[in-house]
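I have a structure I would like to understand better, so I am pasting it below and will then ask my questions one at a time.
As you look at this complex, bear in mind that one protein chain is not there, while each of the others sits in place.
In this document, chain identifiers A and B correspond to the written order of the chains, with residue numbering beginning at 1 in each.
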Amino acid sequence: MSCARPESSGGVARPVLELRGLSRRFNGFLALDGVDLEIRSGKVHGLVGENGAGKTTLMNIAAGLLPPTRGEILLAGRSVRFRSPREAAAAGIGMVHQHFMLVEPLSVVENLLMGRRSYGWWAGRGRAADDVRRLSERLGLRVDPHSRVEQLSVGERQRVEIVRALLGETRVLILDEPTAVLTPQESEGLFAAMKRVRDTGTAVIFVSHKLEEVRRVCDRVTVLRGGRRVWSGDVKDTSPADLARAIVGGEPPPPAARKPVPPDAPVVLRLIDMDAADPESGRRLHRLNLAVHAGEIVGLAGVEGNGQDLLARVIFGLAPLSGGRVELRSQDLARHSTSQRLALGLSHIPEDRSRQALVGSFSVAENFVLTRHGRAPFCGWGMLDWRAVTAAAAAAVRQFGVRAASIESPAALLSGGNQQKLVLARELSGDPRVIVAHNPTRGLDVAAAAYLSEQLLRHRAHGAAILLMHSDLDELLALADRVAVLYRGRLLPTEWPNTTREHIGSLMLRGGSAADSSVSLEGHDG
Amino acid sequence: MTNLRTTSLTLAQTLAAMSCALLAVIPLLWLMGRPGWTVVATLWEGPFGDRYRFCDALGRSCPLILCGLSVAVAFRCRAWNIGAEGQYVCGAILATAVGVHCGPPQAGPAWITLGVLIVAAALGGVVWALVCALLEVYRRVPLVLGTILMNFVATGLLSYMVYGPLQGADRSIPESESISPSARLLTLVDGTDFHLGWYAAVLAAGVVWFLVHHTSAGFALRAVGGNPVAARFAGINVGRVTIAAMALSGALAGLAGGMQVAGVSYLLHVQAAEGFGYMGIAVALLARLHPLGVVLAGVALAMLDVGAMHVERTTMLGVPADLATAVKGVLILAVLVFSSAAVSRRLNRLAAGERA
Partner (left out) sequence: MTTETVLFLTQQTLVLAVPLLLAGLGELIVERSGSVNIGIEGMMLAGALAGWAAAVACGSAWAGAAAATAVGVMLSALFALVVIAFRADQIVAGTAVNLLAVGLTGLVGARLQEAGFDRRPPVFFERVGLPLLDRLPGVGPGLFGEGGVFHQHGLLYVTVLGLVGCHLYLYHTRWGIELRALGENPAAAEAAGAQVNIRRTWAVLFGGACAGLAGAYLSIMYTHRFHDNMTAGRGFLALALVIFGRWRPLGLLTAGLVFGAFYAAANQMHVAGWSVTLARHWVDVAPYLLSLLLLALLARRASAPAALGQPYERPHD
């Protein structure tokens, strides 16, 4: 499906932003191949494609973060070259990234003052605060100018980023996967704000891999696949099936069949009245009660920052409990160190693989034995048996399809997908009894994400008890047997699958309310 | 776990850095009105022009190797032990205390006295290092700062000792009694500083190499150095590793101090802190933190020192031995530059280009 339909606009003036033949190469890897894009004022333009298709790269070029290897950018008909994001912003292109560029200890106003000469050199907080208030009211996005960023929730921080992108004469607003971290209700608020922005004449580019959202809010849509543009047209002229096919390049695979959880499955992991507090971030967990049975996947939905990281760390003994117990098959883990828990069959796929799971300077083989370097068969009398290490690592690498130059090459050189496969190889090859995974598919391309899901399902069938935490609700719902919501350190049960996505969303957002799916954000804070 | 190409590239970078450092000093000498090339020639002539000076250099490399090992072990797990100097001093103090009080009548055979002395020296270093390690792990006092401050405290302790409890019979000099002959390390070449301890240092390097690369404790050490967060998640107790590494590091530095007393000076005087602890940093860095490389680097820097002392003695040149310290400073900076990612990338591209 590669016909690029000619731009059938309503005979209006030329596009405000044009990308012509943009290509970008990273060290031999061609991320973008001759992409054309036309963005018109007063329209919401969707940019879709799977993870790894090149959407973020394309937008980073448009916003001045990266120079293109080839091609040109035209702003209102004039060719431009941006040497920095500041130049692009000054020219009227503002971008809200997936990872927010906010300085935590500073206040909202201080963050917005950075780099803006228009407010002068004396931190004229008064004027800036007024501008912020005015803009946030106009958009329907509540932002308190003097609160410190570290006190804000994820949704609130995103609002700050949007306000920042719109301060000044912004002609094009780019939003990169904004709904990935929002609850369904917050997403609704965002869509309403996007429409208001569009109505002021600013062009909006909405980057997403979620089809339904794009169809709801966009006027036009462009599909990227493998770094190339494969489709472009008006949303109302395109069927969902066409779009889906364009994105995937064929028929989407049917969902894997799975057996239901046997009713008599034993409880493997149990959290009883668990209380914990993290002094540094201030997060707390309050009287959590959870049971994970063998052969089931329990999904914990929740907006980032409600205690997921602390929960994972407490289970593995990396953070102390202030009350309650963690039990593995009725055995209290209180006196067990992290390495003892790992030896008992607990397995951890943390959220940030390069920071929490892998030692970049270590080789693939060394990373493979990172959790078991002190135990047989890799260690005897305190000494390492490198032959055993290499043999086991080579076998696992083959089995899990980790693509690396050699087993001795440093893990830092692997691609993101291969790094995650290495983590999986390590964590899953020891036949774990319990798997705790946090955002395991983040940043992975389609194939790698599918592989990971397949692995989790396979271990589920094997009888492992899996606790899955994911900030992307749709990813979570696709895998989980049961769902609970983690909200401000408390666990709220749901009747999934006998409940709606919207209900879960409202629990994520406000911890429980009337089943009201059309709430906007103007009446309350996140 | 490096292959041939990485090792040869590392060697190339190190040699480039060394040449750079020596050459950089020449214009400096010219600025001071000294004959640059002659100085460098004399520098070379120092250790290599005379059998006795060569052996002196080897003897001097003993504390350098041990201090280099000390720093390398600590740095390998990101424990910034700048306190090798203080640990060295403590080792020297305890060694002298043992050596002075185990005189011939009470002493057993030499090897017992020597053994006790060595253990005492190591222990002195361990205690000094552990104070800083515990402060870092339990009170979050940065090791960099803690170890530097303890260096100053050690100097005070040394002063106190040589003016006080350990002072020899002659109350006018800040110096201890000589240690008993049974506590002395055999000098291998008479008239030089080259003593048996050198072989002990080389042996220590081998032991440390084995520990770091072939034991699970060494694996944990390197993991913490590579990524302490991931190490913790993998079940490694970072605090324990840091403390153990600092203990070993302190032991090695203390050993250096003890061996210097037992093999060269035979007593403790107020100038005992000769700076070997700080030079150990240069040695460790030059060796890229590899235990076996420390031997080579230690010998190389000892040669530099002997050369500089020879230059100082050649009075018509008018260049004091501080030259060596300056060269070491430039050397470390040069190694940092040549081993930086930017240069490594260019060198890699060059090497790949030649092949392609």
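Note that contacts are C-beta pairs under 8 Å (C-beta built on N, C-alpha and C of every residue); 3 or more make two chains touch, one makes a residue touch a chain.
The model shown is predicted, which means the values in this text are computed figures rather than measured ones.
Student: Which one, B:L135, B:V202, B:V241 or B:A300, makes contact with the chain that was left out?
Tutor: B:L135
Student: Pick out the residues on chain B that sit against the missing chain.
Tutor: Considering the whole complex, chain B reaches the absent chain at 28, 32-33, 80, 82, 135, 139-142, 144-146, 148-150, 152-153, 155-157, 159-160, 163-164, 278, 281-282, 285, 318-333, 336-337, 339-343.
Student: For chain A, which residues reach the chain that was dropped from this view?
Tutor: The list for chain A reads 65-67, 84-86, 89, 101-106, 110-111, 113-116, 119-123, 280.
Heads up, the rule we're going with is that only the chains that are shown with their structure count from here on.
Student: Rounded to a whole Å, what is the gap between the Cα centroids of chain A and chain B?
Tutor: Averaging C-alpha atoms per chain gives centres 48 Å apart.
Student: Mind pulling up the chain B residues that touch chain A in the complex?
Tutor: Residue positions touching the partner: 1, 3, 214-220, 222-223, 226-227, 229-237.
Student: Taking the touch rule as given, give the residues of chain A at its contact with chain B in the complex, in rising order.
Tutor: Residues 316, 318, 337-342, 348, 350, 355-363, 365-366, 370-371, 373-374, 378-379, 382-384, 386, 408.
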